[in-house]
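Every protein chain but one is kept in place in this view of the complex.
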Amino acid sequence: MSAPGAAVAPRTHVVLAALLRKELRVELRSFEAVPAMSLFSVTTFVLFHFALSRNTLSGDLASGVLWVTLLFAAMLGINRLFVADAEQGGFDGFLLSPADRSALLYAKALTLLAYLVVLELVAVPAFALLLLGPALWPALPGLLVVLALGDLGVVVIGTLVGALAVRTSVRDLLGPMISLPLLVPVLLCAARASSPVLAATRAGPLPLRWLVTLALYDLVFGLITFAVFDFLLED
Amino acid sequence: MIPLHDAVPYVAAAYTVFFALILLYLAIMSGKLGRIERELGELTELAARRGAGAGDRDEP
Amino acid sequence: MYGKRLRTLALTTFAALTLTLVLAFFWAPNDADQGFLQKIFYIHVPLAIVTLCGFIYGGVAAIAHLRTHDSRWDMRSYVAIHLSLVFGVGVLITGSIWAKGSWGVWWDWSEPTLVSFLLIMLLYATYQPLRFAIEDPERQARYASVFAITAGAFVPINFVIVRLSTAYLHPRVLGNVSANLPGRFQVVFYLSLVSIALLWITLWRYEMTSKHASAQLRALRRLLAGEDEEQLPRRSAVPTLSLETASAGSAEGGGGAR
Partner (left out) sequence: MCARCRRAGRRRAGASRCGVAILAAIELRGLTRRYGERVALADVTLSLATGQTLAVLGPNGAGKTTLLRLLATLLRPHGGVVEVLGHPLPKENWAVRGRIGLLGHEPLLYRELSARENLALHGALHGVTGTRRSEELLAAVAMERRADEPLRTLSRGMVQRVAVARTLLHDPALLLLDEPRANLDPAASELVEPLIGRASGRTRVIVSHDPAGVLAEADLVLGLVRGRVALLAGAAELDAAALTELYR
């Protein structure tokens, strides 16, 4: 009676594709994260309008308002990122399989990136419509570059802190409490980088200094997340 | 350059804050020490009772 | 096992601290532009440096904990971060007193050390709540170590980025004040740095001894009172020492500490 042959260990991209399909289906059917984030961002713009009692913003103020709104909207996504796995035994199901641990990290990071992209597809036009003084169109290319790097930072920190906070008793509080200080450098660099682009007169050039700093920050914390993520799963 | 007598209260405040913090920390730690001492008392008493209760073994 | 060299350490710290105070107030001259106020400098900056090193040591101990799964490293990381938080409060208060003295405001956003320190304290303030929020001691230790490593890496990076941003606004002279200090200032500064570092180490060993003693006490209680009488462990952020490894390595524990 020979022990049944073991299935060969799955290749990471197969696992990654399966995990992403699951994430897409769960999100499309339960609509937990993305709609909430988008609505939250539009509402926050309205709040800023009344709080600052300004009809149009530009330069530093505009980029600051934009990035603070995106960051807080991202908090909602980070809080929801691992909830389904924590509550329905997804972690155990994954750990039982011979799949590579970092496949879960890649899947969750890409999912959070997708959340942020969809968020920005709603938030940036809404921002241009409601608050942005200068025209969005000339500023768009530069803004997209900054958005990309900023999103990377949020994804790296968000995935790590999301996994760290989800299996604790105060997950909705702990997630933002830990990730916001870690995201301050991302906010700082992104806001400084995108303020000339949103300048009132003419969309100025992107300040290279802040882009490089932001990229380095993303890289360093990307490596750290990659290194320590597995320890959050093993028991 | 702020005159000497203006600066003294700030410097004094800074150093007192530093020492106050250390003393507060030591106070908390000595509280813990007190708790350890009290619990040790309970345990030695328990051990003595256990020793007396057993009666046969001579407790060290 | 942590208490062995504690007494000598405490005495040397006491001597170093008094010497620093004496020299700072009676030997070092008043600063050219800051005057007597500059004396705060001898407390504030070394305290900040020692606190940052304490956080980084917390991260290093956390790395060791994740690699060796030895709960004593988790305890060392916990005590280091706990102590650095206390020192960090001192840094913030003395910093704002200094800001009030020299610029007339309790808080000054253009002072990079203060700003980055506030950020670091905000981050590490979540360390205890994170530990308390996880009940399983093993997972608590592991998650705390992951946090300590990430936050430990954040400390220097954040220091650089905040300095980059404030210097970008209007460079402050204070930025590299410790570098170009004339002779006497430098001597007192480094002496103060050494004595505050000694203070940190002494308090760290003191707390380690206390935590270790209470762990052994609980073990003794379990031995005497037997397993059943021992009530469910109440939730706490303090790490639990598994004593088999601890007592086994007692000889090494004394030397290996810090």
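Order of writing sets the chain letters: A, B and C. Residues in each chain are counted from 1.
Heads up, the rule we're going with is that a contact is a pair of C-beta atoms (placed from the backbone, for glycine too) under 8 Å apart; a residue touches a chain by one contact, two chains touch by 3 or more.
Please read these numbers as outputs of a predicted model, since none were measured by experiment.
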Missing chain -> touching shown chains A, C
Quick one: say which of C:Val89, C:Leu122, C:Ala219 or C:Ala237 touches the chain that got left out. C:Ala219
Where subunit A meets the chain that is not shown, the residues are 1-11, 14-15, 17-19, 21-22, 25-26, 29-30, 84, 88-90, 92-99, 234-235
For subunit C, residues touching the missing partner are 69, 136-138, 215, 218-219, 222, 227-228, 230, 233, 240-244
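We take it that only the chains that are shown with their structure count from here on.
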Listing by label each chain that touches subunit B and subunit C gives none
Closest chain to the protein's overall Cα mean, using per-chain Cα means, please. C
Where subunit B and subunit C are represented by their mean Cα positions, the distance between them in whole Å: 19
For subunit A and subunit C, what's the span in angstrom between their mean Cα positions? 32
Quick one: report the Å distance separating subunit A from subunit B, using the average Cα coordinate of each chain. 46
Where subunit B touches two or more other chains at once, by residue number: none
Using the touch definition from the top, which residues of subunit A touch two or more other chains? none
What does subunit A use to touch subunit C in their complex? 160, 164-165, 167-171, 173-174, 177-178, 181-182, 184-185, 188-189, 192, 209, 213, 217, 220-221, 224-225, 228, 231-232, 234-235
Given the complex, residues on subunit B that touch subunit C span 1-4, 6-8, 10-11, 13-15, 17-18, 21-22, 25, 29, 32-33, 35-36, 39-40, 43, 46-47, 50
List of subunit C residues in touch with subunit A within their complex: 66, 119-120, 122-123, 126, 129-130, 133-135, 138-139, 142-143, 145-147, 149-151, 153-154, 157-158, 161-162, 164-165, 168
